[in-house]
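The complex appears here minus one protein chain, its other protein chains still in place.
== chain A ==
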Amino acid sequence: MWLVYKKELLEILRDKKTLIFSILLPTIIFPVLFFGIGKFTQSKTQEAEIKELKIAFINGNTFEGLPDLFTAEKHFKKVELESSDYKAEILNDKVDFIIEVPENSEMPSQSRKQELINLYYKGASKLDNISNKRVKDIIEAYNNTERLALGERFNLTTDNVKAFNKPIAVENKNFASERERIGEFAGPLIAYILIALAVSGAMYPALELGVGEKERGTLETLLLTPMTKGKIVLAKFGVIFTASFFTVIVTLLSYFVWTWIFTMGGKMSGLDFLSNISGLDLLLVAVLLVPLTSIFASIMLSASIYAKNMKEAQAYMSPIFMLGFMPVIVAFVPGMELTVKTAMIPITNVALAMKDLVKGTVDYSMIMVLLGSTVVIAGALLYFTTQFFKKEKVLFRS
């Protein structure tokens, strides 16, 4: 069996297509794209935060001090309008924002009522929203000053003004740890990525070792050797499992390396968060991948062996891929938790457990239940695959 295993592994390692899809793509191309896009977005955001914004006022002096608040800011430039066509002025980039105070307006602290200003701008992208927020933050600062001045007019103390502004203030005292809070979001994401990698890592070797052998005519040759069909299929399963598991582990390691490279000298929030996860929990995440990867390896190998040709096999892989992800998505439905019942649902249980392990809220006894049920399912599927491989109808299907 090891002879077949070693040979299959050697062939897989010499297959450029498998290397590209199982190693190069997840370890280099995806992370570079992922971090590259992240870096690009970050730099664009930073650019928008310090971009000089041209602002014009119409009757701006009505609200005493408001224009000064803008000009006091480093990245704002007060400009005069060349025409009264506000739209043309903005669309032609003569100005970014126009604050128009309507005629007959008064300062709220004088008029004792809410006043209105018109803010003209062009906001379509997320970067425009950043500029918009910068303007509104200054207006909000002016509002705070006016609120206090208004309070004085009514002989109110600062506390009275605060009470008017927000009768009840809520100060959060959240006992959930940072790990739990980040884990709630990151847990499903990590589970999703790991399961996706396990599935994609199994797919190409499964195609190669099943229908690929059929198409090349080497399967029949292999069946004529003294090696039993059971041992042949176990060796093939072993290679698919190894490739899938290896893809997950190598990809994870590559993400750590790329995170380190892209954040060198900066704060590594991703790694900081992961460092909160105990060694045991990380080990359990890896252990959970073992039966899960076995399940996918068995299903994909069976489909690949059954297919008459590569085209048919690829047609089977797409629904397997989708069916594999349905239980993962179910696991992320709010309210879904790892219980004795959900621990029996294959794939969903692993996704739920991974989420809890990342969050640090896992019930370890449930992990045992889950492992038990998943190992039984993985074993049953492997048994089915070996029996399937022994069928003449499957091997010589035409």
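Brief remarks follow.
By definition in this document, a residue touches a chain if its C-beta (ideal position, glycine included) is under 8 Å from a C-beta of that chain, and two chains touch if they have at least 3 such contacts; residues count from 1.
Convention: contacts and distances are computed from a predicted model.
Entry comment: the absent subunit's protein name, as recorded by UniProt, is "ATP-binding cassette domain-containing protein", drawn from "NADH-quinone oxidoreductase subunit A", "Deferrochelatase", "RNA polymerase sigma factor" or "ATP-binding cassette domain-containing protein". Although one chain is not drawn, the whole complex shows that of A:Pro167, A:Pro226, A:Gly279 or A:Gly335 it is A:Pro226 that touches it.
Between the chain not shown and the residues A:Pro167, A:Gly217 or A:Gly335, the one that touches is A:Gly217.
The chain not shown here is touched by just one of A:Lys7, A:Arg112, A:Arg181 or A:Lys308, and that residue is A:Lys7. Residues of chain A in contact with the chain left out of this view: 3-4, 7, 10-11, 14-15, 216-218, 220-228, 392-393, 395-396.
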